[in-house]
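With one protein chain removed, the remaining protein chains of the complex are shown where they sit.
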Amino acid sequence: MKPTTDQMIEMLRTMLTIRHFEVTARTQYGHNRDLGSFLGALHSYEGQEAIAAGSCACLRCDDYVLSSHRGHGHFIAKGGDVKAMLAEILGKESGCSRGRGGSMHMFDVKLGLLGGNGVVGGGIPLALGPAFSAQYRGTDQVSAAFFGEGASSQGVFHEAMNLAALWRLPIIFMCENNRYAVRTPACEGVSVPEISVRAAGYGCPGVTVDGNDPVAVFEATSEAVARARAGDGPSLIEAVAYRQQPHCMVIAENRQEAELEQMRECDPLPNYETRLLTERLIDHQQLQAMKDEVTNLMDEAVAYAEAAPYPDPAAVHDYLWA
Amino acid sequence: MKPTTDQMIEMLRTMLTIRHFEVTARTQYGHNRDLGSFLGALHSYEGQEAIAAGSCACLRCDDYVLSSHRGHGHFIAKGGDVKAMLAEILGKESGCSRGRGGSMHMFDVKLGLLGGNGVVGGGIPLALGPAFSAQYRGTDQVSAAFFGEGASSQGVFHEAMNLAALWRLPIIFMCENNRYAVRTPACEGVSVPEISVRAAGYGCPGVTVDGNDPVAVFEATSEAVARARAGDGPSLIEAVAYRQQPHCMVIAENRQEAELEQMRECDPLPNYETRLLTERLIDHQQLQAMKDEVTNLMDEAVAYAEAAPYPDPAAVHDYLWA
Amino acid sequence: MRTVTYVRALNEALSEEMARDDSVFIIGEEVGGVFGVTRGLDRRYGERRVRCTPISEAAFTGLGVGAAMSGLRPIVEIMYVDFITVCWDQVANQAAKLRYMSGGQVKLPLTIRAQQGNLTREAAQHSQHIEAWFAHTPGLKVVMPATVEDAKGLLKSAIRDDNPVVFLENRLLYELKGPMPRDEYTIPLGVAKIQREGTDITVVATSNALQKSLAAADQIADEVSVEVIDPRTIVPLDTETILASVRKTGRLLVVHDAPARLGFGAEVVRLVTEQAWDALQAAPRVIGGLNLPMPFSPVLEDVCIPDVPRIAETIRQVARS
Partner (left out) sequence: MRTVTYVRALNEALSEEMARDDSVFIIGEEVGGVFGVTRGLDRRYGERRVRCTPISEAAFTGLGVGAAMSGLRPIVEIMYVDFITVCWDQVANQAAKLRYMSGGQVKLPLTIRAQQGNLTREAAQHSQHIEAWFAHTPGLKVVMPATVEDAKGLLKSAIRDDNPVVFLENRLLYELKGPMPRDEYTIPLGVAKIQREGTDITVVATSNALQKSLAAADQIADEVSVEVIDPRTIVPLDTETILASVRKTGRLLVVHDAPARLGFGAEVVRLVTEQAWDALQAAPRVIGGLNLPMPFSPVLEDVCIPDVPRIAETIRQVARS
């Protein structure tokens, strides 16, 4: 299915929000580090915005998402509140996980956001659960697991694909091939050039799409979602993009200049902006207004998150047991 | 490669030995149970003899085998001593694992037999080790992992296939599809009709062969072994046969009569005997002599294993640390 | 009261909870079969609610955790507790932590059932008692029923609990017979039971070791008055009942089949010495399994696990010291 004009525009807004959020979070992070307070791991989604935006545009509010360690984009694209996410990154009580989870564990259960994961691949089998649950309850909800190409080498990927295919579970396996796992290039972690070919080994559809293009991602995902809702089982989508930032804020890297050059050329954001302008789905003024809104949103989020109180240390045992 | 006449005849001997061993072991087992002493799990290899015989005929003494819970056949086909194996099943000190391992853990390191496994799939990643080791040491040894179609649904299958393919490790993944995992039919455990198609997802050869025919197994394995020795990496072989006995000695089953009928028709032993007789590779007299030898061997093994002493309970801590 | 077996008690608990609540389902390998706990439930509740899986523990345990987060009340069966190793991440890093990491947003009404046991000559990978791994992992409740009545009452509570509960049955107890109330009942998690009253020594014992300890106490009843306590749940632990008993008897012995090193016994000793020091009249003792992988040979396995004579003799020693 092709996205409607509204969806095309909304995907841009989502992408802009993600990009700005990541820049804001990185800035906050560096700022705190300079003040001597280290805020753990922070994995930037910059460069992969089109994947979250394109795929989550196909999901309903009552669909489920199981995210990875690199999950800010999924949270935003599924409708999560950036204020609450930034507060979470700063460890505040009003964070989306009440400060207990941090950057890798963003929850918003009302939106079907069932958390990221610090264990690579850990969320893949979890995503079977809501899919099973939907089938069991007789709804047409779907579940989406987001994970990296590196994660696809974990055993749970295989187990989950096989189980989902056997039981025709309504699940989308969304493999974000950003070409690196930390500093390991995809070709040293995965024995075939395209991960999507593995779908055939489970008897389910697999496709590789341009993860820099939200429309391509939308088209593939909407097909997969339709299949899932119709009871026809899982799909594997490999979306190829490029991780623009280092793996996380603390790991040094030196990539080749040529590669960085290429990266700038395929940056999904300017390209998609240009496309919407060229296709006259949006004009310069509207684009600027959208950017201003996003900037304002980030300013608000920073003000909110910084002002928010920390959890009460005396409440450390809260939320262990239901 | 086709087996030589000698190899054809030796494969028959191996198959007969395995079949007779299993019958002997079952009898001993029942006998002990009647005496009130229960000897744990015993998984019969009856019906799968052609797989061990055909594949191990392609292996050298210095090649490695990692076996499963259903491993008596591999032990015999790789040259293991039936006396020591029967003594092991009876928990004797002269057992091949000094009575510490039992039926699921048969070792003979001199022969490259690095044990069976009580954990389904547990031996698959272990088999990467000797393959890596051979590559590292610069020998042309190969490693073979034997596991069931049920085990192929474990995550380690995927991880090991991917790693072996990436590093071109000299390893043969030998999947014995005996059509059941306990009482679960293969089609309820594996989402595709042929497991061998999964090899394509790793970029390595995969083939399904008739596991009732030792010659078919030999041909596939010898090709895989040649590839491995040449440095061309792993292969996946799916050998389809039929488990004749219940999963293990204590689990009741009721299979359809039609299925049992079919099983009798494709029993690898009489069929292979007939073939060798028809092709005049062996005559009735030689066959009878071979059977007598095997019968004698079993009688000897029983006498030996029954007479053998138990371990000294005071030595229970021995062999924990090297 | 009726007399039923432990395995039957478990079966009844499952059946009653499934009848009561459609969100309860069972998932695992060969469910409906093998050890008899789930027998007949497949026919009664159908494939939708009794799901046989491929041999993919990580996948179906993860499925259970995810289903618990999205409105169901899964019962995941691990055929032998030893196989928890292949899905340990889903248990220890996911089930145990998701609720806390979510700041209390998700509930995890998940029961993981498994049986442990020994003396069945199944060797090192089928004979482990590993309640300590679970109990050392914050976020999991750990239940170990030792009697027929408890098997049913605790399992029903485990299923109704909104947290991940690891429910460890003992295959040596499956054929144990015992009295069973006719009316519905549950037994709360976190409440120990004094299985035998006594005044000279407190014996804390779990699972099959409870049965062995009761037998040992019987054997030496004229010499020593033994109080035998079954904690029933390791997490949460009813420390109060144990402390009260030790304050009365002044002596403590803990018995379990798991290896003694860093086992549950050590934990009880830690709590009792810290909180009832002045009451202790003798050194507390622990009898556990040997710190060895379980050997296959019957003659070796037999010496790895505490038996009734050794428990009786140790009770005597501690009582006299």
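Brief remarks on what is shown
Each chain gets a letter, A, B and C, in the order it is written, and its residues are counted from 1.
Here, a residue touches a chain if its C-beta (ideal position, glycine included) is under 8 Å from a C-beta of that chain, and two chains touch if they have at least 3 such contacts.
Fair warning: this is a prediction, and the values are worked out from it, not measured in the lab.
Shown chains touched by the missing chain in the whole complex: A, B, C.
Checked against the hidden chain, the listed residues A:189, A:233 or A:268 yield one contact partner: A:189. Looking at B:125, B:189, B:233 or B:268, the residue that reaches the missing chain in the full complex is B:125.
Contact with the chain not shown here comes from a single listed residue; of C:124, C:173, C:187 or C:201, that residue is C:124. The chain that is not drawn here is touched, among residues C:220, C:244 or C:266, by C:266. Seen across the whole complex, the unshown chain contacts chain B at 64, 66, 95-101, 105, 107-109, 114-115, 117-119, 122, 124-134, 136-137, 143, 155-156, 159-160, 162-163, 166, 318-322.
Contact residues of chain A toward the unshown chain are 37-41, 88, 91-93, 95, 97, 99-105, 117-122, 150-151, 153-156, 181-184, 188-190, 251, 310-311, 313, 316-317, 320.
Not every partner is drawn; the one left out touches chain C at residues 82-83, 85-86, 88-89, 92-93, 96-97, 100-101, 123-125, 130, 132-133, 135-136, 138-139, 235, 258-267, 269-270, 273-274, 277, 282-286, 290-293, 295-296.
Everything that follows uses one rule, which is that only the chains that are shown with their structure count from here on.
Taking the mean Cα position of each chain as its centre, B sits at the greatest distance from chain A.
Centre-to-centre spacing of chain B and chain C amounts to 36 Å, using the average Cα coordinate of each chain. Each chain gets a centre from the mean of its Cα atoms; for chain A and chain C, those two points are 40 Å apart. Residues of chain B found to touch two or more other chains are 153-156, 188-190.
Each of the following residues of chain C touches two or more other chains: 54, 56, 58-59.
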